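Take this structure first; my questions come after.
The complex is shown incomplete by one protein chain, all other protein chains being positioned as in the whole.
And now, chain A:
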Amino acid sequence: MSDTKLPAHMDPKNSFQGLILTLQNFWADQGCVILQPYDMEMGAGTFHPATTLRALGPKPWRAAYVQPSRRPTDGRYGENPNRLQHFYQYQVILKPSPENLQELYLQSLYAIGIDPKVHDLRFVEDDWESPTLGAWGLGWECWCDGMEVSQFTYFQQVAGYECAPVSGELTYGLERIACYLQNVDSIMELNFNGREGDEKITYSDVFLQAEQEFSRYNFDHANTDMLFRHFKDAEDECKALLEAGQDGNQHKLAMPAYEQCIKASHAFNLLDARGVISVTERQSYILRVRELAKACGGAWLQTESGGA
């Protein structure tokens, strides 16, 4: 059970931010560096360089962070109880994956108030693949009483490179878990700050307007000419940086190059939401982002943190 010493407004059962803070504390205790969200738009916590890049190369690494995730096609103007174009993922990466990773994960659930003696916790097969990142891994969807609450993946390949050692990646769907813990049916009803009465701030207070406005933007107003241009610019810049950074066996610009790859990927996601990319073109855009990701992964492996 969650720590009884926590004040009520910090209890994950009452508070969205309490949930996040509990996970931060838990993983900090496991030796993770607690990072802050990456300051760029991305589709999932995996895109954060602390996962994508750090998963490559021989050096051990443990990190945990919240990452705002943008899925423009999932926008529903705030009307769908379970679907948002902007949501939070809690991301943990442990490299090499420790032998007791499943155990640690279950303890983290216990910490946020999910008792495995009462709840039916299950590891259900899930092969994870990110075509844009040239990455794949094997693991599970983690189910709590029939609900998928996390993804659990052993990375096998990232950016086209074999992962050795293998990283274990945990991704918690924070809003969904919070709905379960707080016993509400819609994300918008979540108690964000754990307070009651006048002090109570709901998820809707924080994000409803944003969901409405960004759904409009994503589906109707995003300037597609500009986005195509942005995609091309980011792609060009990425390639230019990859070339400029090469210094013998070393690479000096791997991270700035990778940021451009993230930019291109997000521009693609927006274009996809605007419905201006046909099925066949879609494949070729995914391929272009993957080529960038692969080249960035290769560059990273030639940096100090990449183990060069």
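The rule we apply is simple: a contact is a pair of C-beta atoms (placed from the backbone, for glycine too) under 8 Å apart; a residue touches a chain by one contact, two chains touch by 3 or more; residues count from 1.
Everything that follows uses one rule, which is that contacts and distances are computed from a predicted model.
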One chain isn't displayed here; going by UniProt, is it "Formyltransferase/hydrolase complex Fhc subunit C", "Glycine--tRNA ligase beta subunit", "Aminomethyltransferase" or "ABC transporter ATP-binding protein"?
-> "Glycine--tRNA ligase beta subunit"
Of the residues listed, A:Asp145, A:Asp247 or A:Glu304, which one is in contact with the missing chain?
-> A:Asp145
Identified contact with the non-displayed chain, of A:Asp120, A:Glu199 or A:Asp220 | A:Asp120
In the complete assembly, which of A:Ser15, A:Gln67 or A:Ser97 touches the absent chain?
-> A:Ser97
Could I get the residues of chain A that touch the absent chain, sorted low to high?
-> 80-82, 96-99, 102, 116-125, 127, 137-140, 144-147, 154, 156, 163-166, 168, 180, 185, 275-276, 278-281
